[in-house]
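Here it is: the structure, laid out below.
As you look at this complex, bear in mind that one protein chain is not there, while each of the others sits in place.
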Amino acid sequence: MSLDSQWEPKIVGFCCNWCSYAGADLAGLNRLSYSPTVRIVRVPCSGRVNPAFIIRAFQRGADAVLVSGCHPGDCHYVSGNYHARRRFLVFKRLLEYVGFEGERLQVRWISGSEGAKFAQTVDELDRKIKALGPNKKMRQEPPGFSGVKDHEG
Amino acid sequence: MRETARQLLREREVGLVIGYAAGSEAYWVTPAFIKEEAQADRLVWNPFCVNSLAKYLINYHHEPYKVAVVVKGCDSRALVRLLQDNQVQREKVVVIGIPCLGVVDAKAAALKIAPGTRILGASVTDGEFLLQTESGTLSLPRGEALCAKCRYCENPTPVLADTLLAEEVAAEPAANIYAEVREVESWPREKRSAFWDGHFQRCLRCYACRNICPACTCRECVFDQTDPCWVAKAHNLSENTAFHLIRAMHVAGRCVDCGECERACPVNIPLRLLNQKVIKDIKELFGVSTPGSRLDEMPALGMFATEDPDEFN
Amino acid sequence: MDNPLKPYPATIVKITDETPDVKTFQIVFDDPGVWDHFRHKPGQVAQISVFGVGEATISITSSPTRKGLLEFSVKRVGLLTGALHQLEAGSKVGIRGPLGNHFPYEEMKGSDLLFIGGGIGLAPLRALIDFVLDGENRSHYGQVEIIYGARSAADLCFKDDLFNRWPHMPGTKVYLTIDRPEEGWNGHVGFVPSYLEEISPSPRNRFAITCGPPVMIKFVLSALQKLGFPDERIITTLEMKMKCGVGKCGRCNIGSKFVCVDGPVFYLSQLKELPPEF
Partner (left out) sequence: MSVRDFLLTREGLHSWLSRLARDYPLIAPVEEEKGVITFKQVGGPQEIVFDCAPSTLPPKEWFLPSTEELFAFSTAGGGITLQEPPGPKERVLFGLHPCDVRALLALDPVFGGTYPDPYYLGRRKATIIVALSCTKPGPYCFCPAVGGDPVVAAGADLLLTESGSSFAVKAMTSRGEEIIQRYPGHFAPDEEGRGERARQELAGQLAGMFAFLPDLRGVKEFLDGHFELPYWEEVASRCLGCGICTYTCPTCHCFDIFDQSWDGARGLRARCWDSCMFSQFTRMAGGHNPRPTQKERVRNRFLHKLKYHQDRYGLGGCVGCGRCVAKCPVNIDIRRIIGDLKELASHG
């Protein structure tokens, strides 16, 4: 399908303000090029990332979600990322259990000095998602005229 | 049980006893809220007492009096969770524990017991549930009639009780509790996806699973909020899936595996299979027990250990 | 209305700040032909749509004698009213209606009228006040008295009407009160029901029409009964959560009655027949 050939992945990156967002910044400052398919949402902490955010991203057309925070032990709020670690170990398994490709949710610890790691993580994810193709699970179409259909199909 | 309830009410130790009363069919019971000694005769205990009554305690936390509640082993885990969350104050509840040999799945029983039948008495043996009815004794083979959640029981005896109404029942040696979860895990991704899609698309969003759940105690539920609106009111596969995933994560580490959500579901969505997946994973990952088994073990996702497994480097 | 759930496209032409949390929206239909079907009567309500957010039931505060426009005074309390407050003149909205019953203005002819309002509750009364004061209608009605109160002077709605217009109309009196004393306020201080008892209007040949917060309505109704007003001459208009506005969605029932189609205007004699679920 012609649409498919034009398809570019959409990746939503939830980056913690204190480490990973700074890491992304550093990647930019160092003129490291990384895939433009990632859209970054700055969050105060990886611990702030509610599974509902990730679900909403998939519903609205994300092909992958990257959650990125400070390395364990380095959390600006002491333990936010430790909580996030437990939460996402469970949530990722749950997503796979109901039929998501596990690769579509990536969690990575990236510090403010790891610009290269940020660029590399995004590129790697972009490659994986290009191989997987668009996400269809839970995806919604924008409600509007195109959405009008007879209930009985 | 009736005598215990009478005594508690007579001596004014409690203002209310929450137990079971006979239901409108032989295989159903209905929660009973007994405030007067004379009403205690309405209480019953039989193999159809499947409902978990612990959550009703929340409705009475403003009352000046103590409340007594009848709990089975699985229900006692729910009570522990409510105590841990300070939803219920320990000094305001009297726990009437009933060691339990397993309860009957009403859906299975309904196929065997004619409507309108009255149960006069019941007993449980290793192999069957024996029911005395007006027209003789009826046997329900354990293999067919036992509730799915009782096929392996971690706590036949309540983990917490002020009075036990029977001899303690020893837990069976650990079996492969999560065999069904492992079965689903072993399927190819497409099959898992189709399986859950098939179930979730059927969801009516009646919220019975949430309302009956002892882990769901929020004053304002995220699913009732309109701003922000994390799950739209529309009933469709995407929103229904969002509902079930968010719910599974909200009760992760707090779900006590009482199976009430699955029992309440009017369209037979295997919700226990979803929640058990999370329980199995948190047990394996963080070495915790089934939530509610121990009063001193707080919910797994509310705490952490620096040495937790890490897959995110 | 071939589809009672489909709104008419309309445009906000003017927005007036009444109080810190009440704005009045002047709205006209995009298709002037709609006025041929949309003939409202004082006391009726309409559903205002903010597309993408939803709908809310709002009483029409302009009198049908003011042709070619509709006015709605809206207090910011929730999602939809919040969104409405964000809009500017020129914004597009939808209007569905007119819905519900109306004040019995025919039956009131020849009588004195006593209006008792609190806060945003003056909005539905205003449609009837202007209706009886406008043009030749005025000759059909006797004395018009308006008792109105709000939490503070700033919370009084329709200040222009209250201070500059209505008091100067023939046979019209306006009594204002605020809940607590404040600097610069020389008028009456106290709650509406007690002010009503102070003024003590005669029930003779007079209709009392009241609207306000539920607790105010409750005390006003009992004050009116104490003053000797018969139940058939005490009229109130009720607010309930509504969605469809046409008697189908099932949430605004009080007993067997739906506020959206059988109300919102009720005589006290009717309210007394209904269960106390409002």
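Quick notes on this one:
Going by the order they are written in, the chains are A, B and C; count residues from 1 in each one.
Simple rule for what comes next: a residue touches a chain if its C-beta (ideal position, glycine included) is under 8 Å from a C-beta of that chain, and two chains touch if they have at least 3 such contacts.
The model shown is predicted, which means the values in this text are computed figures rather than measured ones.
Note that the absent chain touches A, B, C when the full complex is taken as a whole. Interface note: of B:30, B:89, B:137 or B:306, the residue touching the hidden chain in the full complex is B:30. From the options C:42, C:64, C:247 or C:264, the residue with contact to the unseen chain in the full assembly is C:247. Only one of B:5, B:88 or B:212 touches the chain withheld from this view, namely B:212. Along chain A, the points of touch with the absent chain fall at residues 60, 142-145, 147-152. Residues 23-25, 28-31, 33, 51, 56, 59, 107, 110, 114-116, 198-199, 202, 204-208, 210-212, 224, 232-236, 260, 263-264, 266-268 are the ones on chain B that touch the missing chain. Listed for chain C, the residues touching the missing chain in the whole complex are 1-7, 9, 30, 49, 51-56, 77-81, 92, 94, 214, 239-241, 243-244, 246-256, 261, 275, 277-278.
The definition used in the following text is that only the chains that are shown with their structure count from here on.
Annotation for chain C: no residues touch 2 or more other chains. Shared contact sites, meaning residues of chain A that touch two or more other chains, are absent.
The touching residues of chain B, when paired with chain A in their complex, are 184-185, 189-190, 192-197, 222, 230, 237-238, 241-242, 245-246, 248-249, 252-253, 274, 277-278, 281-282, 285-286, 300-302, 304-306, 308-313. Against chain B, the residues of chain A that register as touching in their complex are 51-52, 55-56, 59, 72-73, 79, 82-83, 85-91, 93-101, 107-109, 137-140.
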